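Notes for the one structure printed next.
Every protein chain of the complex appears in place save one, which is left out.
Going by the order they are written in, the chains are A and B; count residues from 1 in each one.
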Amino acid sequence: MTGYLVAIATLVGIRALLALGLNVQWGFTGLVNLGVVAFFGVGAYTAGLLAVAGVALPAAWAAAIVASALAGALLATVALRLREDYLAIVTLGFGEVLRLFLLNEAWLTRGANGITGIPRPLRSWFPAHYDLFYLGLVLGCVALIYLALERLRRSPFGRALRAIREDETVATVAGKNIVRFKVQAFVIGAAVAGLAGILFGHYLAYIEPNMFVPQETLFVWLALILGGSGNNRGAILGAVVLLGLLEGSRFAKDVIPFLTGVRLAAAQQMLVGLLLVVLMIKRPEGLLPERAP
Amino acid sequence: MSDVTRRQVLATAATGALALGRPAVLRAQSKEPIHIGTLCPLTGAGGSYGPDMQKAIVAVAERINKAGGIYGRPLVLFHEDDQTNPEAAVRAARKLIDVNKVVSMCSTWASAVTLAVKPVAVEGKVFYLSVSGADAVTEGNHGGYVARTQPNTRLQAQVYAKWVLTRKEVKRVAYMALQTPYAAPFGEMFSGVLKTGGLTISDTLIYEDKKPSYRSEVTRVLATNPDLIMLSCYTPDGTVMAKELYRAGYKGAVLGPAFAVNAKFVEGAGAEVAEGIWAIDPAPSFDAPAYKQFAAAVPQADKNPYAAQSWDHMTLIGLALVAGKGEASGTVIKDNLRTVSNPPGTVVTSWEEGAKLLREGKKINYEGASGSCDFDAQGDILSRPFGAYQVRKGKIEQVSIINP
Partner (left out) sequence: MSAQYLFNGIVTGGILALPAVAFSLLWKLLRFPNFAVSAYLTVGAFAALTANRGLGWPLASAWLGALAVTALVAWLVDRVTFRPMRARRPFSLAIASIGVTFVLENVIRFVWGNDFRAYDVPVTRAMTWAGLRIGREQLDILGVAVALMLLAQIFLTRTRLGIAMRATADNPPLATVKGVPTERVIGLATLGGGALAGGAGVFLGLDTSIDPLLGAGLIISVFAAAILGGIGSAPGALAGALIVGIVEEVGTLVIPPTYKSAIGFFIILVVLLVRPTGLAGART
């Protein structure tokens, strides 16, 4: 049982990072990003490919974070001047195009085969309880990012982001360079998603393009909206509750035998969709609503 | 007796479910059940194969329990959906291993899923069988905990090419493949053998899944005038492609894998479209005794070779457990796999038959529903006869046997 709980906690930690990253973009700044999975993928792939090629892990990880940030900067510069409904579609498409790239450019990404044998950091140091160590690493990253983002939220920069979210015109009048702030927020969010990708790849030791499908983005959104957008603790709580629900239904099935196979899976996903709809209508502020800093 | 055992099993299954995380309760019972996990794809791309695979596993497990279990110990199955999604499958596998304490897991389908679950299984010393074809599945040091019943890509491609070379009327061959981990390596191997044999590869086209139309893909390939199109597909995209080829007036030969060109394929494309399409498989010979038992027990899975492989997975696990004298662990199963699957030994075609001989101390060699089920040291299935089939008047008929 412990082994299973450790595994779930690790994956919750990775999801929490994704939700924290999205929170900078959507929660703080009001920027729509339906392509979260793209930056997750860039992080995982850059780190995975470099690590497998024998690059030292710290260097590979630094490169992966830079690569995700650059991808974020690229998309942001091109797309952030669009209206938000267009931005939704463009970011969604960006995620899909990245997946196609990973799938088809086998010379670089190993294509549909994926990357096998991604080394697990410091494996030999912890022969007995490696999973616990890795959980510690992930939770450490979550704590670090949480503290950093809390600082950012309270800083003048964070206030400027909120001002842009509430009213762009007023913010412009107040002399803020809106586009620069938006791009910066987007890049920070992308880098955090990249970090989540790094941890994901090294945890599974294997990644492949179809791990990075739009549905993953949907789950990140669900976690953030569930927890409370704008609130960093909400983002983390959302990830915990969401994966808790998904995993919990697994055990429900062991007790309810008549709901089997495809129907169970369908019912589970139906509930996820329903939850999203009901939340959007009834409680858009989430479990932990945003507080003034 | 069998009735009592059955009730007992149900009762233990219920206790097992309620007593999650409290294995002590189970240990107190005299006949401790053996836990096996299934990881068939019930949703996602493999969703059209997985449900039948799971049914086949359940059918074998029920037979084993009805016949008294493994030295009196009943099998209890725990089902998880791998969602054809590697990360979801890893979570599910963790749950099976750490919570349900399964000693063996079987029947993941997609290579990507199998590759992701593999390290988890090896680390947990759980014996793991799959139907995935990618070469990497059995590569590396996995301590024998991994095996599969699907031949690897290289062997399959050679067999397909060899068959094409026997068709004297074929001069130009086009290769069309759905984007999968083996689309490219299969194509290279297949085309290489054909070129050596003096044939021309007129076009190679890899296509994307779930597109609203494949008209122009077909137009492009037909422009190169092939006499035979090798269509490396799954059932859903394969039917769409076959319909499109038919509409476009293509009159040449089409060859596909038999796991795609099955009864559902004929139903979906229509008998007229499917007429004459060739298929090859490392296949169950439909006349084999094990296959007949499988088809009778799980009629809806007939001609689904993955379900036939799942049938063999559960049977092999059950036999290896008997060979282990009722001691249940992943290590016991992996150590006894080849004892029950490979020659020498009396050929058996069902668990009951094999278990009886094993208890008498005899050697056995299981010949399964999906083929002879002989494994090499790395966990790959040894080369074995393939079947060639053709759709004739809406029925899939075996026309020849190919020896690699």
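Simple rule for what comes next: contacts are C-beta pairs under 8 Å (C-beta built on N, C-alpha and C of every residue); 3 or more make two chains touch, one makes a residue touch a chain.
Predicted, not measured: the structure shown is a model, and the values here were computed from it.
Trainee: Which visible chains touch the chain that is not shown?
Mentor: Looking at the complete complex, the unshown chain comes into contact with A, B.
Trainee: Touching the hidden chain in the complete assembly: which of B:A67, B:L165 or B:L205 does that?
Mentor: The one listed residue touching the chain not shown is B:L205.
Trainee: Using the touch definition up top, pick the residue from A:V66, A:V262 or A:L287 that touches the left-out chain.
Mentor: Of the candidates A:V66, A:V262 or A:L287, A:V262 is in touch with the missing chain.
Trainee: Among A:A59, A:L100 or A:V255, which one is in touch with the chain left out?
Mentor: With A:A59, A:L100 or A:V255 as choices, the missing chain is touched by A:L100.
Trainee: Considering the complete complex, identify which of A:G140, A:G244 or A:G273 is in touch with the unshown chain.
Mentor: Only one of A:G140, A:G244 or A:G273 touches the chain omitted from view, namely A:G273.
Trainee: Based on the whole complex, identify which of A:V32, A:A69 or A:I236 touches the chain you can't see.
Mentor: Reading the full complex, the residue touching the unseen chain is A:V32.
Trainee: On chain B, where is the contact patch with the chain that was removed from view?
Mentor: Touch with the absent chain occurs at residues 42-43, 47-48, 51, 179, 205-208, 210-217, 219-220, 223, 235-236, 239-240, 243, 246-249, 264, 267-270, 272-273.
Trainee: What chain A residues would touch the chain not displayed?
Mentor: Touch set of chain A with respect to the missing chain: 32, 78-79, 82-86, 88-90, 92-94, 96-97, 100, 103-104, 218, 221, 225, 262-263, 265-267, 269-270, 272-277, 280-281, 284.
Throughout what follows, only the chains that are shown with their structure count from here on.
Trainee: How many angstrom lie between the CA centroids of chain A and chain B, rounded to a whole number?
Mentor: Chain centroid spacing, chain A to chain B, equals 35 Å.
Trainee: For chain B, which residues are in contact with chain A within the complex?
Mentor: For this pair, the touching residues of chain B are 17-18, 20-21, 42-43, 47, 50-51, 54, 78-81, 83, 85-87, 90-92, 94-95, 97-99, 111-112, 115-116, 118-119, 124, 134, 136, 139-140, 179-181, 183-184, 208.
Trainee: Under the definition above, what is the set of chain A residues touching chain B in their complex?
Mentor: Those in contact with chain B are residues 1-5, 7-8, 11, 100, 103-104, 106, 111-114, 116-117, 200, 204-206, 208, 210-211, 247, 250-251, 253-255, 260-262, 264-266, 269.
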